[in-house]
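Working notes, structure below.
One protein chain is absent from this view; the other protein chains keep their places.
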């Protein structure tokens, strides 16, 4: 095992999948010679050549639209959108075609497409470079929405996403690209899509988060134990949609309390669905209202104020204390 | 007062606003000579001329992108997207610019833009012509998401949308375009955006719906009274986002039970947000889990099966009975 | 102000071979086998008759909305007829005849427009995409297929169809640009039928032709008489050869006319003159081709009559067979094909539907 950043781990996933499956190819803006603006595809052009690592013209719909054609032909294109703030350009191709081709052709064609993109805030970026709009894709039937939270699961999930026969939107928490390293095994490792993970056991309250928010969420769990003696159970969604809520139900039926955390704007955000599921399946176990710690329903501010926008350990701890009041 | 269909009522709203405010103009595919494929803009070209009713080239992003420029200049463009299934082409212009120009220019510019479009199922249409994806727009800060449910409120809400200084996405339930007529006053009438309406008083359960779903929801309320003696209170959201939940809270704090109805896919749909709000603000009043009666997380089927997809009176009645079991 | 003119490698061109009176330009006449000529004629005739029958079915409420092809038979058939079965075809939604030529069963059109998803099924072996309704969006798929063909070094090409209105969508240009950059084996066939619902070609763009749009992307563009099956065939053949042998993509503008409705939901009298339609009726692609065949001694009035009867019967059978299959459908089938496997949330939703149906059934039994 070597310690890797998420950038290196993602690179490893693509490198290995490309090495063993010549159907896999990459395309996007600056993914080749430049190795991606975050270097996630670094050196892959040298290894696999221009035929399999395509530096495309500057057109997101073109990138995904052509990738849909490639996927129908039988390839497994992995596209990069440079920032999720520019992913809205692809929604029509994704919703109208990638998500529907299997259904429209009644099973004749599938679109094993992965669209990777960095998302989220906290990196002192320019406008459009800090948003989290996973809810758009999570609400799109036919698409899978995946978000890793560390180098190791990023690698293992990307491998599964590349092998998945359905279109997968793969959000990469850019704040974590180089935030910390983890042991990542050289040998192949994958995590099945669609399975949230229990990352910390506890009995008093369930914290549900994903992506970059796992960091403050786990910190909050620590702080709650240290300062309040509260044992928080923590769940990492990993796959936002289709959402398998079994683990969440089991946990909340045990703890009776929950807090959901995400960077995305609060209203009509992913947290709402989790709460709705809990309402449907765990209502009688709830001892207090479930709290949301999220971004706000506003234009994401430039970085002088982003720390005021982003959920942080303090806000999460605070919310947990609220739920524990009753 | 004359009895009008929703198509006529919407036409009246635009006709009157254009007559008294020369900043208002229309653009879209086939809105001029053809009067719109549903005839919602019929005769407006004859009355106001090509300068104010623009038959545009076939390009949704072009329609909304140019309208943003017009709005910044000081006009009040009302755009038509022929079907909401093609609205995904405008998301980047809407999210990146219409929703943000006020903030980006720090108040110097505003984008008083209305984008009208028919949405929803039940009309035996082709693929892409039956979807309901209001959640995409509801989750977009800076935008208002409005959906009328009858000729009279359609007219009154469109008037307010045209006068609103913020970008408004205006979904028109195509199933109701000619489904029934209502008295619509000749003289000006408007309903403020952002205010759900109580359309039926009751004490046993609260039904929350909007748009075309108001019809089966109100039928269900009738049936429940007739067959079960249950008095259902019914709320019509009218403005989906920004969502003012005061009326919903007041009602559910009284009834203790609620069912949310929409055509949109269930997961990550608008119903989830309503349930999350109730969780936050009415938890201690709830006597049973809140139910969702919605579309499914699948590709909307062609019309042979659409009745199986669409929420109907029977499903709503059934859900209410569920909530009343406990 | 004096300045240097920039010389471009390509210019837009125009081609016509068989004029509206059926007179052929001997110089340009492609040498097609009698068999192929007759096959093309029969296909166009059958396409026309099937279109007419579909319109009746719709008017009788036996199927839903559909887009007639009347007048565009040569414009789509001339192009698709050049393809090998192993080539790929990416249609818009008005290529009914092209799809039939490629092997799609007429029955499936009736099912599809009758509201049954099974109707858009693509049989194994036919390398076509299903119809694409979002205007301008499908050409990118053809380009991606072309890029994949090039990657796999296959001797295939991808041909895609779209309308005049589609050339205003950004995706059209992104498709041409990608095709140019990667020199993908793609043939872009624009069905310029002069109308995008109620919007006439002149309002769609300030450009004199649609063919010249290729110049923006450094590609050859040609405008052909779309009601002249020989011209369309010749232009398509040249483009397909070029693409197949590494010469890159071509844009073909077929200059034709939509003689019928945009769809059965449309009323053209709102936006165009009967006179204009009458003028184009004179340019009918089938009649001029029949004249051509008769002059060549390949077609007699008797043969034509027999053919008409044969086609009528064939269509009648198809209608009957398909209607036997239109029995309402199985609700639970709607959960198929959204994902390869049902995720837990959809399994639950499917169960919910199953029990609702059972419940509804119980109530029916009650009353």
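In this document, chain identifiers A, B and C correspond to the written order of the chains, with residue numbering beginning at 1 in each.
In the analysis below, a contact is a pair of C-beta atoms (placed from the backbone, for glycine too) under 8 Å apart; a residue touches a chain by one contact, two chains touch by 3 or more.
As the structure is a computational prediction, the values presented were derived from the model and not from experiment.
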Visible chains that the absent chain touches, using the contact criterion stated earlier: A, B, C
Listed residues A:139, A:152 or A:266, member touching the removed chain: A:266
Residue of B:5, B:93 or B:294 touching the missing chain in the full complex: B:93
Among C:169, C:228, C:266 or C:284, the residue in touch with the chain that has been omitted: C:169
Option touching the unshown chain, where B:33, B:70 or B:278 are the choices: B:70
Residues from chain B at the interface with the omitted partner, ascending: 25, 51-52, 54, 56-57, 59, 61-62, 65-75, 77, 92-93, 96-97, 99, 101-110, 141-142, 144, 165-166, 194, 242-246
Interface residues of chain C (partner: the chain not displayed): 1-6, 8-9, 11-15, 27-28, 168-174, 177, 180-181, 183, 203-209, 211-219, 222-223, 234, 238, 248
Residue numbers in chain A that touch the chain omitted from display: 29-30, 32-35, 37, 55, 57-59, 61-62, 85-86, 89, 124-128, 266-267, 296-299, 301-306, 308-309, 314-315, 318
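Simple rule for what comes next: only the chains that are shown with their structure count from here on.
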Per-chain CA centroid nearest to the all-protein CA mean: B
Where chain A and chain C are represented by their mean Cα positions, the distance between them in whole Å: 40
Where chain A and chain B are represented by their mean Cα positions, the distance between them in whole Å: 30
Averaged-CA centre spacing for the pair chain C and chain B, given as whole angstrom: 35
Overlap residues in chain B, where contacts from two or more other chains coincide: 85-86, 89, 127-128, 267, 296-299
Chain C: positions in contact with at least two other chains: 117, 134, 170, 337-338, 345-346
